[in-house]
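Of the protein chains in this complex, all but one are displayed in their positions.
What follows is subunit A.
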């Protein structure tokens, strides 16, 4: 064990995104407390956005300062703090950028869009996004089980409050309570699973666990299995993977729509980041007495992914409430997003991180876009069911057109980011000869056409009760259009971003496997 390494002043630069966020969070909490009641809380929203942007700039600067481990760029490929328990590397920075961007769009689109009657404590809704995002960033940047868990809890606890900010709404309080109970149980599962890893290897540091695993594995293979499967179960709840997804529909429905999209994008992404950190750091190349343990972990994850795709899509078919529908679509998408990680653990041994992050970026754009449309539509019609969308084409043809693009992307139709994201993941299943998983993915994708085209049918082929124009707010309109254009751009030009990810990301430096 190395001597305990402490933080120095020079390290603050590496922690700048996290420090900026916590600074803003504290300052805004105090501001909300002391600001007179009659002042519009949108001010706090704009300041939250400013905080997210500042943190985003810091992440970009850090990303540029890191090298890629080749001779061409000789800068250090990653920087580790506190004895490797906190890591500034490209994996973390890429994900942080996505989280900050998503949170930024979500906050921006809700400015002036969320009604006071719906969320009486708007200031709180805005500034709590900051610690939640901070938690997500810690989860994507830690190299130690304990730090990871701290990040997870920071994100989870703030999310519980965020779900409950519709104070006068019974469904919202009920959702928050359900979320606390299931989320808490999930955290306990994860922690229990982690404790086995610590018990077997004597360390909480992922790099040291990796070193210790292969020697410890002979005596404690069964314990290792228990550990992995407990963690998988815990994460499955956090990711809303079937059959652990029952909370998702209720919570998504109860939360204010911007918070729902935060849960669908940032919270889900953060759980994936943590899963990657732990599983790529330990399960990749873990060898047991009967061969590769990772083969069984792969199978567990693949079955979970398949179940999520099937259950999510089938459930969404009968859903009339759009938020619950999107929650179940999120379950199916979590299955798709889990597939690349599962495939990375097959014997074919390759990292499918680019496939994951590409689809995740596409997923973020299409979800934020669709949720923004939903916010605007439900604000006008007063209900969140499918019939609220009826006749949208007649009221706002361009918004309806944007929604078609976003929904086509969710359905995986070309030429959109969602199409290529699914295509690359699908090609991974073919490459590793996991044909059954590919077939399930394709079949559920086709069934999901029925889900998303139900919405499109409402918009284009039915006439609604309202025939006045749709009241669009400026920030929401901008967000919808940026998401739509980004979705199309990812579809027509997927190569630049994939090239870039391939250049900066490396399993060798980011997950510390193959250190020779």
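To be clear about the criterion, contacts are C-beta pairs under 8 Å (C-beta built on N, C-alpha and C of every residue); 3 or more make two chains touch, one makes a residue touch a chain; residues count from 1.
In this text, contacts and distances are computed from a predicted model.
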Note to self: So one subunit is absent here. Using its UniProt record, which name fits best from "Branched-chain amino acid ABC transporter permease", "DNA-binding response regulator", "NADH-quinone oxidoreductase subunit M" or "Acyl-CoA dehydrogenase"?
What the structure shows: "NADH-quinone oxidoreductase subunit M"
Item checked: Which of A:354, A:372, A:399 or A:473 contacts the chain that the document leaves out -> A:354
Checklist line | Chain not shown: contacting residue from A:57, A:185 or A:498 | finding: A:498
Next item on the list: Touching the absent chain in the whole complex: find that residue among A:160, A:298 or A:424.
Entry: A:424
Next item on the list: Using the touch rule from the top, list residues of subunit A that touch the missing partner.
Entry: 347-354, 393, 397, 408, 413-415, 419, 423-424, 426-427, 430-433, 435, 438-439, 442-443, 445-447, 449-450, 453, 456-457, 460-461, 494-495, 498-499, 502, 506-508, 514
